[in-house]
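Partial view: only certain chains, each at its native spot in the assembly.
Residue numbering begins at 1 within each chain, and the chains themselves are lettered A and B in the order written.
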Amino acid sequence: MIGAVDDTHRRLLELGLELPPPASPFGAYVEAVQSGNLLFLSGTLPAVAREPKYVGRIGAELSAEEGRAATRLAALNGLAIAKEHLGSLDRIVRVVRLGVMLVTTAEFAEQPKTADAASELLRDVFGVDRIPVRLVYGVASLPLGMPVELDMIFEVA
Amino acid sequence: MIGAVDDTHRRLLELGLELPPPASPFGAYVEAVQSGNLLFLSGTLPAVAREPKYVGRIGAELSAEEGRAATRLAALNGLAIAKEHLGSLDRIVRVVRLGVMLVTTAEFAEQPKTADAASELLRDVFGVDRIPVRLVYGVASLPLGMPVELDMIFEVA
């Protein structure tokens, strides 16, 4: 049987979500490190196969809805990395911490709503009892001009 | 006896400090997650009952002293969350890590002194043997225009 589908993956499919191919690091770092029961990920970005899919500032080159789509994609990329590292997302006990770094115009006031795109995805996939703490802030710039980077920490069994 | 006062809470009272009511999350996240002996908090802000108490950039709309007051309030909000989660602040073995994200003008050069407002509060409450490492940096923006967000991690018994 190829690609045995675990419970969490089944949940993704029910939600109509598909995990992108996991990113490969393109520097002297790795995409995931587990220490004890904590799994730390590299910053995940709205890219597909290393190509940025969203570039620009939310509120200028990108609309609020594109900002949410970019944030969702970054979260899916994080899950893809976690699945590759763990074998199955069912090994995730809970999502511990989600950091959301956004590049927006100075006027853009909906950072929390943008961040919700990742938070809601994680809630839908893992359930309301396993949602993380969250930090949201606007940064000056992100790699390759992308509008969002996520900082994800999981507890794994 | 209502509201049994633990040692740490007594220390707060001696310092003339009162914990605000703990914030409720207003999104798909929680305010605190414990994993093993680490307690992670969502970013804490200078708000009271969800209403921003300080809005603007330190060095422009807000003075340096207001920036320190905002930082202190954010730290108290963090302690309120920790107390609600743990039952008693006495369960905190130490403060492990304090991140301080500030929104200031480009000219404002006193980020460390602003961050000290949180550091000094934690030192006064927990004692000099239990103070955290610290990271301070200026960000582009924070939720609802607030000038400071804290990233707090505790070790708990």
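We take it that contacts are C-beta pairs under 8 Å (C-beta built on N, C-alpha and C of every residue); 3 or more make two chains touch, one makes a residue touch a chain.
This is a predicted model, so every value here is computed, not measured.
Whole-complex tally (this structure file, single sequence, 2 chains shown): 3 copies.
In this text, only the chains that are shown with their structure count from here on.
Centres computed as Cα averages put chain A at a distance of 26 Å from chain B. Residues of chain B touching chain A in their complex: 25-33, 35-36, 38, 40-43, 101, 139-145, 149, 151. Per the touch definition, chain A reaches chain B in the complex via residues 36-38, 94, 96-98, 103-104, 106, 108-109, 111-112, 115-116, 119-120, 122-123, 128, 131-140, 153, 155.
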